[in-house]
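See structure below.
Shown here is a partial selection of chains from the complex, left in place.
In order of appearance the chains are A and B, and numbering begins at 1 in each one.
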Amino acid sequence: MSTFGNYFRVSTYGESHGKSVGCIVDGVPPGLQLTEDDIQPQMSRRRPGQSALTTPRNEKDRVEIQSGTECGVTLGSPIALRVMNEDQRPKDYGGGGANIDNFPRPSHADWTYLEKYGVKSSSGGGRSSARETIGRVAAGAIAEKYLRVAHGVEIVAFTASVGPVKLFPETREHPTASNNPEFLKLINEITREKVDEFLPVRCPDSKVSKEMEELIGEYRDKHDSIGGTVTCVIRNCPSGIGEPCFDKLEAILAHAMLSIPATKGFEIGSGFGGCQIPGSIHNDPFIKAPPVPPGTQPKPGHERPRLTTKTNNSGGIQGGISNGAHIYFNVAFKPAATIGQAQHTTGYDETEGILEAKGRHDPSVIPRAVPIVESMAALAIMDAVLAQSARQSARALLPPLPEVVPVQMTANRLTNGMK
Amino acid sequence: MSTFGNYFRVSTYGESHGKSVGCIVDGVPPGLQLTEDDIQPQMSRRRPGQSALTTPRNEKDRVEIQSGTECGVTLGSPIALRVMNEDQRPKDYGGGGANIDNFPRPSHADWTYLEKYGVKSSSGGGRSSARETIGRVAAGAIAEKYLRVAHGVEIVAFTASVGPVKLFPETREHPTASNNPEFLKLINEITREKVDEFLPVRCPDSKVSKEMEELIGEYRDKHDSIGGTVTCVIRNCPSGIGEPCFDKLEAILAHAMLSIPATKGFEIGSGFGGCQIPGSIHNDPFIKAPPVPPGTQPKPGHERPRLTTKTNNSGGIQGGISNGAHIYFNVAFKPAATIGQAQHTTGYDETEGILEAKGRHDPSVIPRAVPIVESMAALAIMDAVLAQSARQSARALLPPLPEVVPVQMTANRLTNGMK
């Protein structure tokens, strides 16, 4: 089913070359100020045609709210969002003597969609198009607005590598970025504004960004493509979110990220590099949390935790549950499957031949993936926050536990009145 | 919720030190021959106490079927499975002057469970215990049996690295194992029997396995721990499984894997290494599928696809849908959080101090993680297979499409009668 989330549930629809694409977002808290202006910025960041490095499709991708708000305030009912498909040029994919209709495109979804559904749409891979991500980004913008207003959550993603060019290459000292002070400083401070200063590649370092731009340019000129990684940080995430056992917060984030087209990997906190560090170093000891700065006192029931961790190899999640520290993760994107080069392959009719594609393609999807990663992160966090809200508010109505309960004594003393 | 899957739904229960642990498995196809003997082998492979390298807890972990079968045949009703907690020694964690009750264990779930629930159980992290995985393995064994009998699916996992010791280290030529012929040969042939010849580490290479064993031994002697990675291959998975857009097969697998305690990363096919390969090489061209060997003709409606891919950087999944090729992926496990060393940390009461743990611990969870990875893979695949079965059988009842439908012509011709 094309649905994500249980409490904040997004259902998307739309193929690349249909009448419109969009989504229904159910579970939006009522009383949130929301207009198209809150949604459009991320739509535009996702939009193709932002530079010479990205595909020249030039849709305006204007989102229209169909329902669920009045006078710029959410009513609590489902919000339908719709974006027209204005720039439909289906011929590009198969016209002019081209032969895309005879060949399933290698590493694209043409063949597997046919295996799955037994029906082939003219746009090939059906909903595997990058255009399908519009609904995610639109819905994610609503989630982000709520998380920011209600909890001060900040979600920022950036390009971490393109091909072999990496912002934080592994070293013997730092087999994972999680114990690299420069990395930790960056994720502590980085903003979307800063990231967008480094367009078109969105890697927040002048030198590395330049290298990446050149590398992508080379692949563009060769009608080839190249992959890379996107790192995302979530700051001010409430503690206590994520559901044992199967819906650990990192599992939900992994699910969300691997559902983005072209992704091949996900790592949280120390990630794959963390496998090389001993437990005695990898473990994050607890320290007393720093005092909350004056003027930023959170609302009752949503206090920051009293303890935090000295290091953060865990990536803000322990036992599947957020601990209030920065959540950060890394997502791998393969090189885009659609390339301008001719490819030797085999057709639907089982005969070999040459596929020459002529569509509009990205030599690297990484820069445009940045807002998509942010949006899926917002959807994952939002759903988990609402799940925990339900639990906390249910618990808050129970009377304090009696002192005679021995093993809970510590917790008891701490938590009665706290939550 | 402690539930996994929509069509084949597993609900688990049980803390490490409660009366029993277990699960309910709903959606098991009726008419499957099934007894405890089908389940116990994986339970035993998961069981602690298999060697000097693993924790000496010595439970028998005998699974008992409570419902849903009769005369060794599944009825189609929910199957409840139960394993008694026989070897409860809660004092180990806190007794004898130890101070676990005052300190949340670093990088364990004690603190986050308290943040989440406001109640602390005597076993600390509640359901974050490795013992929670018993229900998964039991349920996975049922899924595996069905997949094997109905589709010939084979699922085999093995230890791929421990700390820096890797079975297939990255090289300039092979930045990812997905284009390493030795790796591809291994996943084509490896069996569980072969893997278990390399106990205690379950890395199917004599030399590497030896190195790993020594490394783990070193960490054991230092009362420390070390992480590693587990690779898993799924052979004979039907094509067409996995659901656009949010429930792509790799997203479900990532969700499943990151829900296993202590995991930090997931990569499918070429994974993170694949980011460094150009699209022109990374793309998997189609070739005609080899003829099915005589005597292995699959059942009607479950034919193998007519095309396959020449390379398999995709890891058997394209556009989120299986293509019939081997599915393989890699999972990162952090070093176990529970170590024998004293740790400087901070207590529930916000005062600093030294935590000295004395429980029974694994210096490396990797070998025991092997059957858990297999089980979660089985649950993920089983659920997706049933989803696709529903679709295929629904479609099979529709009449053939008329020839006048132009864009579907190719597909039409191919698929009417095929599915």
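Going forward, contacts are C-beta pairs under 8 Å (C-beta built on N, C-alpha and C of every residue); 3 or more make two chains touch, one makes a residue touch a chain.
Here the structure is a predicted model, which is why all the values come from computation and not from measurement.
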_Identical protein chains in the complete assembly, only 2 of which are shown_ = 4
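We adopt the following convention: only the chains that are shown with their structure count from here on.
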_Rotation angle (°) superposing Cα atoms of chain A on chain B, nearest 5_ = 180
